[in-house]
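What follows is part of the complex, with its chains left where they were.
We just call them A and B in the order they show up, numbering each chain from 1.
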Amino acid sequence: MRLREPTAADLRPELLGTAFRSPILLASGTAGFGLELLRMDHLDGVGGLVSKATTLKPREGNPPPRIAETRFGLLNAIGLANPGVDSVLSDILPRLSGLPCPLLVNVAGSTEQEYGLVVERLEESDLPLGYEINVSCPNVAEGGMLFGADPAAVERISRRVADRTRKPFSVKLTPNEGSIVESAAAAEEGGADAVTVCNTFLGMSIDWREAKPQLSNLTGGYTSPTLLPLVVARVYSVSGSVQIPVIASGGVGRAEDVLELLSAGARLVEVGTLLLRSPDDVCRLTKEMEGLLE
Amino acid sequence: MESNSGDPGPLETMATLNTVEEVARGVFRHRYVAPAIADGAEPGQFVQIEVSHLAFPVTRRPFTVSRVMEEEGAFEIVFEVVGRGTAILASSIPGRSLSVMGPLGRGYRTAEGSWALIGGGMGAAGFPFLSERVDVRLAILGARSTEQLLPCEAGELLIATEDGSRGRCGLVTDLVFEACLDRYDHLALCGPLPMMHAVVEFLTEDVLERTQVSAESRMACGWGVCEGCVIPCVDGYRKCCTDGPVFPASDIDWAGWMELCG
């Protein structure tokens, strides 16, 4: 895999059967299901939106505190809180018809079967462009990152999904366990149309004076623009070892960071923590990249 | 879930810091000019302030709207320095321009009738705004010391300080236990969780039904997408930022909340 010099064409990528107006995707868990952003009229210049994880049954998520800010980043242990696929189908997707960009539904499960069942249900709606299969959540006791660390499980889950949809899907991998390169190859083998590199790095923060964890779940996913070099390395390694496109996720704090990830081989780039802080900043990224490439 | 109500939703605006006042040691009042926020805010709503344009802290910081001056297109917050974000904010000088998101959340259901307000520490920050919109007959306020007491307009004002420097020497709860709260049509309660819990434990079922609580929680987004800020409620977790921050007191699962965050 050679490094690429990003060009204007990379800002209008065509993949997954779609012409995206920007390589920026809003990362799962940081854009809800898009309703808030739709209300805020805040989706200009954004290429697409990845929904909060959707599971078969509604999930309450982990007990609070679920959020802790550290000196240089953010820890979260939401635990896949979501209303469940029935409610997503009946209450949410119908309200998203005005969405000005494609939607990928992030799908999670605590058993391998569950992934297939959720996708099967979601096929009832035409709205989603496709799916992001989350085998990498660091914040749940069952499934999550344990699947992602095992290439055989990744392949089986990918196959299950591929058997149930003709829509494109990406498999979101974990950087915490196993080999991300092997898991990416397994996803490709199982029929994935893309891989997302990667979910959050496992982190923890302790109030040592009280010997108390900052999160009720003890550990969480750590996000920060300081992690960009870790994501660049993994995007580069995976891009060099699979044929399917790579979606980068993690570490973007500014337009240059997106260009660096594109140079490393990413075709689309998710932005999460920055979106929580400022949807306006995220909407500006594409314009800023255009400026940088001039 | 948020209703797709057609209202444009919260905005990110550049607000100009206009006046800074250190109202007590470590407690600051800031006035910001930001007409979009001043026009739309309701008592009990909050704003999310980007305290630094640098990379860290990575999230905004939430503050209750303490008062609005609609003619000036300005709003005020009152805050205590408790950590890094509030320290940066406190060091701002007038003229500074900051990104502010808001107004956010659901404020008080401002009904007719008589109100009693109970506030501990910075919990009273939002009372000035509320007391402009409702008929406040009684306010019970507590603070560590007279220095930290926030001002509040009310027919009757009862005060407790931990060091006895003003009013009763003790806790807000001591005054609450003595007050005749059944008299009032509405109660507003805001303060540290253990204090609110003690008050709620004491209230009769009947008064509890008429009480609204302004809750706090660690927030990442403040506008409903991250699911980070949940408060244990009787029907499950509810988002502090969009389902609240003001909740009917009887909606909250007080024992659960105390256990996790108290």
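Keep in mind that, in the parts below, a residue touches a chain if its C-beta (ideal position, glycine included) is under 8 Å from a C-beta of that chain, and two chains touch if they have at least 3 such contacts.
Being a predicted model, the structure only gives us computed values, none of them experimental.
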| item | value |
| --- | --- |
| Displayed chains are single representatives; whole-complex counts | A x2, B x2 |
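Note that only the chains that are shown with their structure count from here on.
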| item | value |
| --- | --- |
| Parts of chain B lying in touch with chain A, wherever the complex brings them together | 1-2, 4-12, 50, 55-60, 84, 99, 101, 217-221, 223-232, 236-237, 242, 260-261 |
| Partner chain B, residues of chain A touching it in the complex | 29-33, 35-41, 52, 60-61, 63-69, 71-74, 76, 78, 81, 83, 91-92, 95, 216, 223-226, 253, 273, 275-280 |
